[in-house]
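As structure tokens, the structure follows; a few thoughts come after it.
Apart from one protein chain that is not included, each protein chain of the complex appears where it belongs.
We call the chains A, B and C, going by the order they appear; numbering starts again at 1 in every chain.
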Amino acid sequence: MSDLFGGVAGPLAAAPAVAAATSDQAWLRALLATESALATAQAAAGIIPPDAAKAIATTCDEASLDPTDLGRRATSSASVVVPLVADLRNLVGEPFSRYVHHGATSQDITDTAMSLVAANAVDAILTDLAAAGDSLAHLAADHRDTIQLGRTLLQPAKPITFGLTCATWLTGVDEARGDLARIRRERLAVQLGGPVGSSPDEEVVERVARELGLVVPILPWHTTRNRVGELAGALGVVAGAVGVVGVDVALLAQGELREVAEGEPGGSSAMAYKKNPARAVQVTACAQRVPGLVATVLAGMPQELQRAVGRWQAESATVTELLRVTGGAVGHARALLAGLRVDPDAMRRNLDAAGLPADATDSAGRTGDARGAGELVDRALRVHGELA
Amino acid sequence: MSDLFGGVAGPLAAAPAVAAATSDQAWLRALLATESALATAQAAAGIIPPDAAKAIATTCDEASLDPTDLGRRATSSASVVVPLVADLRNLVGEPFSRYVHHGATSQDITDTAMSLVAANAVDAILTDLAAAGDSLAHLAADHRDTIQLGRTLLQPAKPITFGLTCATWLTGVDEARGDLARIRRERLAVQLGGPVGSSPDEEVVERVARELGLVVPILPWHTTRNRVGELAGALGVVAGAVGVVGVDVALLAQGELREVAEGEPGGSSAMAYKKNPARAVQVTACAQRVPGLVATVLAGMPQELQRAVGRWQAESATVTELLRVTGGAVGHARALLAGLRVDPDAMRRNLDAAGLPADATDSAGRTGDARGAGELVDRALRVHGELA
Amino acid sequence: MSDLFGGVAGPLAAAPAVAAATSDQAWLRALLATESALATAQAAAGIIPPDAAKAIATTCDEASLDPTDLGRRATSSASVVVPLVADLRNLVGEPFSRYVHHGATSQDITDTAMSLVAANAVDAILTDLAAAGDSLAHLAADHRDTIQLGRTLLQPAKPITFGLTCATWLTGVDEARGDLARIRRERLAVQLGGPVGSSPDEEVVERVARELGLVVPILPWHTTRNRVGELAGALGVVAGAVGVVGVDVALLAQGELREVAEGEPGGSSAMAYKKNPARAVQVTACAQRVPGLVATVLAGMPQELQRAVGRWQAESATVTELLRVTGGAVGHARALLAGLRVDPDAMRRNLDAAGLPADATDSAGRTGDARGAGELVDRALRVHGELA
Partner (left out) sequence: MSDLFGGVAGPLAAAPAVAAATSDQAWLRALLATESALATAQAAAGIIPPDAAKAIATTCDEASLDPTDLGRRATSSASVVVPLVADLRNLVGEPFSRYVHHGATSQDITDTAMSLVAANAVDAILTDLAAAGDSLAHLAADHRDTIQLGRTLLQPAKPITFGLTCATWLTGVDEARGDLARIRRERLAVQLGGPVGSSPDEEVVERVARELGLVVPILPWHTTRNRVGELAGALGVVAGAVGVVGVDVALLAQGELREVAEGEPGGSSAMAYKKNPARAVQVTACAQRVPGLVATVLAGMPQELQRAVGRWQAESATVTELLRVTGGAVGHARALLAGLRVDPDAMRRNLDAAGLPADATDSAGRTGDARGAGELVDRALRVHGELA
């Protein structure tokens, strides 16, 4: 994800907290925090000398490493932790260098750091999702009884209310948020199994988990990637839920409908009079990139024996990108909804112009009076209130 | 999914209960059961005459419709429910034909039927997953202390136990089962929103949900596809979790290792002496097909306004296929694990031959004694016992 | 692909020739045709007795095998060719049974049959693509000067012509057709490498290729799956090219635009007055399913050593489905375009109503006169004429 097209597709600009949480620097901090927490926990458990842990923690805290340099040196071992540990040992110096990375394997550190990076990025995404939901709740309440033409297969169908449209969006956003919050709380775990996953020290695992705010796993999960697959799936659903808003806003903002408009529509390089639904476009663009990344994570699950040959090594970059573009979709949706302008007159006008038959009844003989929509709005708002 | 390649890739043959639950006939039964439950609930709620409901229920129960014929006629409306309702009205006849499909829209029926089909298929998958888990638990217990060479990046690393290998597989299978069971219980919902999602009758929705064993949704979910996305994600993780077993068994069964063998290995059309890991191959083949299908479901989430233009219509076939191939992967894994032959002597021999240095210590100075593996096995077995 | 949802998603009903070319029966015929061609070529090359070849060819021609039964028996070997060869040997009887499948491996037969199935399905898709292109060429010519509002990001932009809209669709369809035709001609190959790909008899390969209308490969391609990946990619582009037409027709048919309408719009189960763009919906639904299938094929390319463990076995079903849904998208597009109704008055009305500024100039100072669009139409028609 370049800055240039992070900008175009919006994640970095739209979700600065997600961008910060997934940057190379954030990854480095997470890797160092893991090595530090490991040493501290091992000292508390009497496994390494307290002075060694202090020296390691201080070094991890103060180390200023260059991601590009580490990345380049990582190529020879296919693991960024190998040069990182080499640098740390140099920086810690004697007599404590041998206590750096004690008993750990590269994947322990990378996986724990990935959980940490994901936790921070997910927290930022949850904040944006909550704000988007609040905007939707306000819109749904404000337009509880604003009549609108319901459209199925993009054809005029029967009257609904714009409040119901918003409540429907809201339910998707709230359900996706609840599920992502569950993953955050219950599934982002520490990894500390040692070289072949056989030797986690439970006391150390629990201390590290507590310090980093992560979960204690049942077993080491070096090649049991359910947690990563579940995270990917939940992000996929989040992107889909805000993607609905992007698609619908672009449709309702069409020149021929003009039922909604963005608060700060985008300009054109060629036609000065254009008002583009720039946020809706960027929600959609970000959401568009998500399913392929989810598939990559899931396809990477069947990992070989005690450590995979490629599928695991492909995960970090894919999960990072997935967090970013999902964060971008959510960030743009939040901005879009905070500024959305609604035109009830246009909605009424379009409904009248739709030429629904005077007896536009459905197959239950009900006329098109949007009856019942208000109660649905109330229910969605109640559920939203309970979630918040 | 043809019968021919259902066979090759195994889903239909390996998971007959899943095949039965997702066949055209099962879909037809689910569509008819939905129309029937709707009429019955509407009669109980005083919306349609009891005699009409009886006539409709009897007709749905006895109707013998041809899926190929319905499929062909569905092309003109892009909905199989349109010709189905036409046929039902004809069969019910006067004076009750107008009470068929009362107040419902095509998508109400298709979505509820999809939940029903998914529920039945998921139940069958859960049964196979539980059986696969039980086999793994036995293997893990039997081989709690069977020494084995741990291999990372396919290179000799340090000793582990085969019990730990099995416990690791087991944890993946159990976690995936727990999550899929949650989806089954909490997320497979009735859909009864009427033409534009504005007019569900709550009493009717609740009665139908109770009769069909499905969940009552917060709002109609015509274009809020979280539930479908979550189901797809959970199936993706299931396939990944059993896919691990397929990949690892094929590796451990290699001619140069021979640590495990299938109970009934496959033959070759060209070399009579070959013993192929046919089940492992088919687990892998089925699992291979899953991520792309999950991506298709997720990519279909942003659906337009009150009913989508294509993305929804693509869902039924994709979800059906996803249930089948995931069911195939699980079915083959169950069969594979029920018959797996383990050779502890080969494991010991391969470990000895690996030429690990006499002081094969890890970075904590521990020798390769697989210490701790036994406790991990015990823990995985305890968790498995609680899940069952 | 069930008949029921083949119907909903349209492939079987919309593209009967593709459905026929990819059915279980068609696969069986292709498998038998391959065994027959192999025996005939081996007799001509003096490798097996002419009488054996005759007996085998007659048996293959007359054999009536049950795909479901073969599929079920295939599970034990993970190959449908194993039970097929067993049946063939039984049917041929003594003294010639041992000449059945002489020197071949299962994958030789399955791969050659897949090329044959693909060739027939692709031929049918090319026919539909050519017809869709012809309809587009007529529409582009008829509406060369029909003024229409150009819309970018779904916002009113500048005038174009509907002829240009059609010419743009046409170019995509024609380019996709040209590329798929190239794959058909140059890349669908015979596979006859023997058990480990080391022993193709060139004379036999060439005779079989000639008889089946397939290409002679450089080497056996048991684990060199470029050909399959290229076919998948070309089908993906075909689906995208007709998918554009589906999306655009649904947008232009919106109640608020009504610039085009389907010749035979679809009905609704709930609202009798609705005219749904059923073909556009089905083009889109089919196209929606394609990218995930292409990814599955590409992800399956890295196949192990001399024969893959799962990735190859997943291919037949995936490619079959890919041919069907692409065929469905193209078949629906052909039907849609054959009947498309165009309303030039609505186009003019919408343009006038768009309220483009009187001086709606672009960044070159040009007014919105759709100047140049006619020449572009002429060019697209010329290229189409050359392709036909």
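Here is the rule we use: a residue touches a chain if its C-beta (ideal position, glycine included) is under 8 Å from a C-beta of that chain, and two chains touch if they have at least 3 such contacts.
Given the structure is predicted, the values throughout are model-derived calculations rather than measurements.
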item: Identified contact with the non-displayed chain, of A:152, A:191, A:282 or A:350; value: A:282
item: Candidates A:13, A:63, A:126 or A:338 - the one touching the absent chain; value: A:13
item: Contacts of chain B with the absent chain, listed as residue ranges; value: 149, 151-158, 250-251, 253-257, 268-271, 273-277, 281, 291-292, 295, 299, 350, 353-354, 356-357, 360, 362-363
item: Interface with the undisplayed chain - residues on chain A; value: 1-10, 12-14, 23-24, 27-28, 67-68, 70-82, 85, 101, 104-106, 109, 194-195, 246-247, 250, 264, 266-271, 276-289, 291-296, 299-300, 309-314, 316-318, 320-321, 332
item: Footprint left on chain C by the chain that the document does not show; value: 47, 78, 101-105, 150-154, 157-161, 164-165, 167-169, 171-172, 175-176, 179, 194-200, 218-221, 223-226, 229-230, 232-234, 236-237, 239-241, 243-244, 246-248, 251-252, 284, 287-288, 290-292, 294-296, 298-299, 301-309, 362-364, 366, 370-373, 376, 379-380, 383
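Everything that follows uses one rule, which is that only the chains that are shown with their structure count from here on.
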item: Central subunit by CA centre of mass proxy; value: B
item: Inter-centroid spacing, chain B versus chain A (mean Cα positions, whole Å); value: 26
item: Distance between chain centroids, defined by C-alpha means - chain A, chain C (Å); value: 36
item: In chain A, residues with contacts to at least two other chains; value: 151-154, 157-158, 251, 291-292, 295, 299, 362-363
